[in-house]
Structures are given as structure tokens and as C-alpha cells.
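A protein chain is absent from this complex, but the other protein chains hold their places.
Chains here go by letter, A and B, matching the order in which they are written, and residues are numbered from 1 within each.
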Amino acid sequence: MNFGRLLRSAPTLWGLAGFLVVLAVWGPWIPTFVLTLLINLLLFASLAYSMNFIAGLTGYVSFGHVVFMGTGAYAWGYVVGTFGWHPLAGIVAGAAVGLVLALGIGSVALRFRGVYFAIATLVTALAARNIILVIPALGDGQGIILNLGFEPLTWFYTIWVILGIQVGLTYWVTHGRIGYGLRAIKSDEDAAKALGVDAARLKLFVFAFSGLFAGAAGALNVWTLSGVFPEPAFDLLFSLQMLAMVIIGGMGTLLGPLLGAVAVYLPHNYFLTVAVGAEFIVIGILVTFFALVVPQGIVGALRRYVPTLRGIIE
Amino acid sequence: MADASVIVAQVIFGLIRGILLGCVFALIALGLNLVWGIAKVVNIAHGELVMLGAYGAYFLNLFLGFNPLLTAPIDAALGLAAGLGFYFAILHRELRGKEAITLQSEMVTLVATFGLSLAISNLANIAFTGNFVGIPFDAGSIEIGFLQIPLAGIYVAVLSVVIISLTHVLLNRTYLGNAIRAYSQDIPAAKLMGINPTAVAAIGTGLAFAVTMAGGAFLTTLFPTGINPYMGALYAPISYVIVVLGGPGRMWGSLVGGLTLGIVIDVGQIFLGVEIAYAVAFLLLIPVLLLRPEGILR
Partner (left out) sequence: MTITIAAVEVHKRFGGVLALRDVSISVAEGQVVGLIGPNGSGKSTLLNVMAGVERPTAGRVVLDGKRVDGLPAHRIVERGVAKTHQIPRPFLGMTTEDNVTVAALYGSWKVRDAGAAREQARKVLNLIGLDGQADALAASLTVQTRKRLEFGRAIATGARILLLDEIFAGLSPDELREAIRLFTHVQEEIGFGALVVEHVMPAVLTISEHVVVIEEGRKIAAGTPSEVVRDPNVIEAYLGTEAARAAT
């Protein structure tokens, strides 16, 4: 397969890759202020891709995804604070904990369909937060404070790598056999089973990815804050924003989570200086609007109403 | 064995408080249950309604000096209007003309109400500020032996049970109730019987919102300083667990679920602490969904 054909066969993938390469090359010259904004934007995008694995690809809407972020954050804080691990190794620990927890929670909660799954994940996240609050090794509800240096460039490249892997994986699971199976499950799970799709395994497979990356992103998030505290680590608003990004960007698409991250992050940053909390009013109204009027999200709407984009963006 | 008697006294007190709280929980959950059972809408903004009900009571008390118990009917009237508005602004678009409400439809309204929940709570945070407020209200208390039980708690618990019973009567003994139940079971059949599906779904939603906001007003008497723009984030999940416990669409189920949760939380915290008691209450949902997906009744 020559390069031109490869490029034409997956323009969105290569577009995203190009975007990431530009960021990586530019990295060392980005002004620190812009860099911190970019780190947060990429973190949001990473959370969006994490949510996309489950909500986007299977239609199972999780309200409790912050549980993977929060436990990933605490795993990071624990191994870095107690064992003195390198923060990067802590990220791997966060990812591992996210993965294991996702396998555990998923093997139970993924049996519940639709709204029941959403509610089950919500209460699991709330309960997990309450349980973490009383564990002495995890700071007894006071959190874990670490004094690590300000290393924006390291954070930037770390989240860059995480995001790059997510984009690649998203492409991989949406194309080929797994992609067909997931689309079938999302459309009609029982009919999919009747054609031989092992729905339980496939759902758990993508849920595990989802948990892994949310754990890694959660760990990176607290690295940039140099400490882990229960309220921010388990703030349900993270779950809700993850979901908002995927709904706005386009559920199950390759480009959607990134667009959704931008759509959610911009009001975030804008209102930070104007009225704290007001961004959620905007995001909330956007979510309601998209759910009712544009359920296919930005990417789906572009594909639908702009025919020339149909073969290009996914 | 002084210690033992202290614990026994605590447990009895926790049990009583749990029952009183459970009745109000049940009323709040009934509001969720009604929309869930009738229109198959799981309202994620349910907690925000509770919050608005509580603030309604708070402001009526603050500016007009209303007794919080008397604010409930005003809250309910506001809730009815809000429910009708909500139905036509949000739900109608998705539900109109549907012969059966599919999983896809349920997810659409779930996500749409989730967006609303986010917007409303944060709007409230700006409008009402994030401070915790409360209504100074003391209706006295009765003493049974060594126990002091606040009368306000008894009033709201009794009123909650009365409202739940009236809702039950409304659903089972009246034409409107029959229409609502017919709609919730089989939309095409209900239409054949001359029932206007839009009217029924709208009225059902209004009724649900009325009940929920009245429940929010009642809560203010149990938690003297518990009114906050984000309080919905607690009462929504509590309501989900109660409805699943009792079985969606079963009105008495809400009462059973509410009492269960009230007791688990109030007695549980004596032995486990507040955090774990709530964690247990939330996680009750999982075994119920696994073993008795139709609810614990029957």
C-alpha cells in the first residue's frame, strides 16, 4: 500500500496524527502559559477518548467514570508518595489500577442495560469516593500532599503520548472486526448476540481500555496539582464533562472527542475569569440541545449536512 | 453494661429518625418513579427539582414568613407548572408519536435531562450563592422515655405518607389514573381507548414534579442547614436507588425503598460512620439489580 492510498483511506486519522506531530515539534517553544492551557486541553481530550470507548462505541452511558480517574489519581499519589516511585511510573500504576477496576466494575455493571448501567456506575463512583475518604493509608480523607517540581514539558509529552495511543486504539477498534461487533451491539445487543457477537466480552474489552486511560489521565491530572485530594479527585463533574464532550463531539467517532474537548474546554477557560461555575450552564445547555436536536454530535452533523466531508471525517 | 444501653438507645433513635427520613425520601423518589414509570424517562435533573423545592420553601419563609410545611403546596403548584413546561420543552420532542418508548429514546431523555441538571444546579449556584442555608423551624418535640423526637419530622413523615397514599388512590381509582396507567403500559391501546397520550404524559410529568418539589420543601425541616445549590447531587442518586429497590412504576415500592434507605443510612452511620453508611446505601442497588431486577417487592 503506497503512502497516498494510506492517507486517503484514513484522512481523519492522519489529520489527528499531523495535529499531534505539530504539537510535539512545537513543544519546547510553546510559552509556558499556553503550554499549561494545552496540557489541560489534551487532558480533557484524553478523558473524552476514554469515555468514547464505552459510551461512544457501545452506547453504554457511564455517569461514574470519575471513579477510574479518582482511583488512578490515588494510585499515583500512593506509589509516588509512599514508595517514592518516579511520577511516570506512577502514571503506569494509575493506568493499571484503572484497568483492574474497570474489569471488576464492568463485569458486573455491564450486565445492566441503558439507564440501569448509567445509574449503577453513578452510585459506584459515589460509594468509591466515600470509601476512599476513610482509608488511613490514603490520607484519611485529608488527601496526599506531594511537593514535586513544576515540569510542564514533561506533563505535556506524557499526556501527548497517552492521547496518541488513545487515538490509534480508537481507530483500531472502530475499523475491522471489533468495530463491526461494537456497532452491532450499540444498535441492538440481542440481535448482535443472535449473530454470534460475544457482547459481554466485547463490552468489557472496551470498558477496560476506558478505565485504563481514565486512570492514566487521572494520575497525570494530580501530578500537575502535586497532590491528591478526595473532593477534586472524585468530583462527579469530571464524569459529567467526559460525557458532555463525547455527546457534543459525536458518540463513537474518531474526531468527535477532540472537538468535544475543545467545545467543553473553551467555556471552561473563558468563565474561569468571569464567573466560576457558569461554564457548566453553557455546557449543560449544549448537552441538552445536542441530545434532543443533534444526537449524532458535531461530527455526525457535519457528515450528514456537508456531503463533501462524508468521506473525510469520521 | 452502660455502653450497651447507649448503643441500644442510639439504634432506636436512628431507627426512628431513619423511618421519618425514609418517608420523605419515599416522597421524593415517588416523583422520580412517576416519570420513570409513566413516560420511561429517568430524570437526571430530579435532584435539582428537590433543590428548587427546598429553595422555594426557604425563600417563602425568608420573605413571607411562611411555615415550611405550608410552603409545600405552593412548591407543588410550582412543580406542576414546571413539569408541564418540562414535558413540552424537553420530552415532547422525543416522545411524541412514539408507540413504544425504546431504549434509544430512554437514553436520549437521560442525556438531555443530564444536561439540564448541570445547567440548573450551576445557575442556582450563581443565583442563590453556594452557601448552605436553612429555615429556623422548631415545632417542638415529644419525649418517649429518654428519646426526644422532633415533631416537625413526624409531621413531614406523616404528610409524605398521606401524599403517597393519595397518589396511589389517584392512579388506581380515578379516570385520570387509569388513563395514566394505560399509557404507561401500552400506548397504542391507550390511544384506542380515546386517551390523548400527550395530555397524559404531560399531566403525569407535572404530577411527578409537584410531588418532588413538595418533598424538597419537607426536607428543609429535617436538615435545618442543608439547603445548597448542589444538594441534588445527593438526593438524585438516593432516589434512583429507592426506585430500583421498590421497582420502577410501583408506587408502594417507593415507600418500601425509602424506608429501607432511611434506616440503612441512619442506623448504619452509628456503626459504620456517615461515609460508609451512604456507600452501603448506594451500593444496595447492585445486588437488587442482579438478583431482583423488578424490585424487592413480591
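The definition used in the following text is that contacts are C-beta pairs under 8 Å (C-beta built on N, C-alpha and C of every residue); 3 or more make two chains touch, one makes a residue touch a chain.
Note that the coordinates shown come from a computational prediction; the quantities given were computed from them, not determined experimentally.
Chemist: Among the chains in view, which touch the chain not shown?
Modeler: Every shown chain touched by the left-out chain: A.
Chemist: Identify the residue among A:Val167, A:Val197 or A:Ala244 that touches the chain left out of the display.
Modeler: A:Val197
Chemist: Pick out which of A:Trp14, A:Trp85, A:Tyr157 or A:Tyr180 touches the chain that's been left out of the picture.
Modeler: A:Tyr180
Chemist: Across the whole complex, list the residues on subunit A that are touched by the chain not included here.
Modeler: Subunit A touches the chain not shown through residues 175-177, 179-181, 183-184, 187-188, 190-200.
Everything below uses one rule, namely that only the chains that are shown with their structure count from here on.
Chemist: If we count contacts the way the header does, which residues on subunit B are in touch with subunit A in the complex?
Modeler: On the subunit B side, the touching residues are 42, 44, 90, 93-94, 103, 106-123, 125-126, 233, 237, 240-241, 244, 273, 275-276, 278-280, 282-283, 285-286, 289-290, 293.
Chemist: Which of the residues in subunit A end up touching subunit B in this complex?
Modeler: 59, 61, 63, 108-109, 111-116, 118-120, 122-124, 126-128, 130-131, 133-134, 141, 236, 240, 243-244, 247, 275, 277-278, 280-281, 283-292, 295
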